[in-house]
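I have a structure here, written as structure tokens, and I will follow up with some questions on it.
Here the complex is missing one protein chain, while the rest keep their positions.
Labels for the chains are A and B, by order of writing; each one numbers its residues from 1.
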Amino acid sequence: MTATSTLPTTAPVKAGTPGRPGLGATIRWELRKLRAQHRTKAVLLGALLGPVPIALVIHAQGRPPKDTLFGRYATTNGFALSLLILGFAAQWVLPLLIAVVAGDIFSSEDTHGTWKTVLTRSASRAQLFTAKTVTAVGFAVLTLLVLSASTIASSVLVGGHQALTGLGGQLIAPSTALKLVGASWLTTIPPTIGFACLAILLSVWSRSSAVGIAAPVVIGMVMQLVGAMGGVEALRPFLLTTPYEAWHGLLSAPRFTGPLVEGLLTTGAWAAVTLAVSFALLRRRDITGG
Amino acid sequence: MRRSIITAAVVLLVLAGLGSVAVATGGGSTVTSARLERSLTASFSQVYSQQARLLGHRGVTPASLHAKAMCDNGGSNVGPGSSWNCLMSFHDPSNPMPTTGYGKFELNVHSNDCYTAGSPSTLVGFQTITDKQGRTVNNPAYEFDACFDPGSSNEPTGVTFPSALTITTTALTPDPQGRATVAALCGTGADGCVGSIEVTTHGKKLGSVPFHLAENETAKLTLPQLPPGTKEADLAVTYQQGVGSSGTTLPVQG
Partner (left out) sequence: MTTQLAVDAVGVTKAFGQVRAVDDVTIQVAPGEVYGVLGPNGAGKTTFLRMLFGLIRPDAGTIRVFDKSWDSDGVGVLDGVAGFIESPGFYPYLTGRQNLEGLALLDGGARPGLVEEVLEVVDLTDRADRKVGGYSYGMRQRLGVAASLLREPRLLVLDEPANGLDPAGIRDMRALVKRLAASGLTVLLSSHNMDEVEEICDNVTIMNRGGVAYHGSITDLRAMAPDPGHLLDTNDNAGARALAADHPGIEVERAEDGLTVVGQEAADGLTVVGQEAAVAAYVADVVRSGIVLRVFTPTRTPLEALFFMLTDQEVAA
């Protein structure tokens, strides 16, 4: 390198003051990193293509999986099939897909020893935290939307679009059913954001991507179990998994939205607390490693 | 090290807090008999009307059925579980109720306010039915899933049905003194079963045995002494509370 140096004898580069990055630039940087990672593509591809074989396999079952909601009609009705997959996805698939990015976005800086790299530029910790959170939550919602669209499309193509028997025994016309199925998938956005925030907290706290990705899935499954247990139903409103079932009300007759509102409050509280703790941890943290 | 201790402490505190919430509210389940009664009648009316449409029965609508139900889980009547039974009556001129006046539905209720109901096949038929075009189709009323609004009214519906008494013994086996017992079961319903059984052999009244059973109780009733050589005994049941068959004739063995 000595031979080819073209360093001028005066200042190598014009001395100046670097500007302050906007939030947009910080988010763009996070997106660039995300785009360059294989796992990001794997998650989106999985969300896009995964529902196709799942819909085909369930549709081909001789006996419908009656013990799950809408399983009774899953082999004969595309709308029921997509709602069966929704119930199944909420158990651990969604937390896993979300956590792959949200549970890694902070701890990957620990893995690569890059906290000191990004924190010695002109972005504050608050700015980096915001950019990472926005990116992780945005990615979680994007993944959910891709999964929803793909599941509904493949279920309806595989299972047909007959009138659907709802959760009040009522027969729902196909056009209404399609809207309600779409709305049902969309109601999982709040708990999905809640899980993304939980994954962020675990990733910030543990500084380990393994914990950040696996723990939300395990916690989600434990919450499912607790939520399904008799005798401790008083805990249900506090669980992050309960809002994943709020869509039941949309398909009942008469329709009810109480659980949706309650779910919104629950996930709002989870998101606020997990993000506040995450930020406090990150702000106070001494970057000694890396 | 310090971090993990603090974390463990926080996790324990949260768990303890949630645990005490659960204990303090005593379960706090939204699954109650009143909500199930309202939900089951509505959802059954829907699926039964669907079935009627498939069968080509005219004039059956959810409103015309006037379904009434009484639900019971054999205990506190609160909380999810698979021991829920609902007695339901409804009005379909082409499908009259049995003598008890109601059918018994078995419910598996989940903590998320959804349940699976199994209908009595005597009232709604089996898994598949033959529709008006002659095709074999799924019977929508045979088994169905429904969810109720946890915020819906929890006022008692006030619907009660009497318990049904069933004599489960099929033959009398007297001891050397001529004493025989019959087993009786008082099913789900209001106020249990009260009345008496009058025993007659070969046209001769032997006397009557009173019974007083609570809901879901079985009892062995000892009949008056049967004369030697009795071939069969007529039992005539009279009810002060509860319903059931008015009598039966049992063979005597040995």
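Just so we're on the same page, a contact is a pair of C-beta atoms (placed from the backbone, for glycine too) under 8 Å apart; a residue touches a chain by one contact, two chains touch by 3 or more.
Since the model is a prediction, treat every value here as computed from it, not as a measurement.
Q: Considering all chains of the complex, which shown ones does the missing chain contact?
A: It touches the following shown chains in the full complex: A.
Q: Check each of A:Lys116, A:Lys179 or A:Arg255 against the chain that is not shown and name the one that touches it.
A: Once the missing chain is taken into account, the touching residue is A:Lys116.
Q: Write down which of A:Trp29, A:Tyr73 or A:Trp205 is the residue touching the left-out chain.
A: Checking the options A:Trp29, A:Tyr73 or A:Trp205, the one contacting the hidden chain is A:Trp29.
Q: Taking the full complex into account, what residues of chain A touch the chain not shown?
A: 1-2, 4-22, 25-26, 28-29, 32-33, 36-37, 112-125, 286-288, 290
In this text, only the chains that are shown with their structure count from here on.
Q: Please tell me the distance, in whole Å, between the geometric centres of chain A and chain B computed from their C-alpha atoms.
A: That gives a centre separation of 44 Å.
Q: Mind listing the chain B positions that touch chain A in their complex?
A: Within the complex, chain B touches chain A at residues 7, 18, 21-22, 24-31, 39, 42-47, 50, 79-81, 110-114, 116, 138, 140, 143-152.
Q: Name, in rising order, each residue of chain A that touches chain B in their complex.
A: 66, 69-70, 72, 76, 165, 167-171, 205, 227-236, 238, 242, 245, 248-249, 251-254, 256, 258-259
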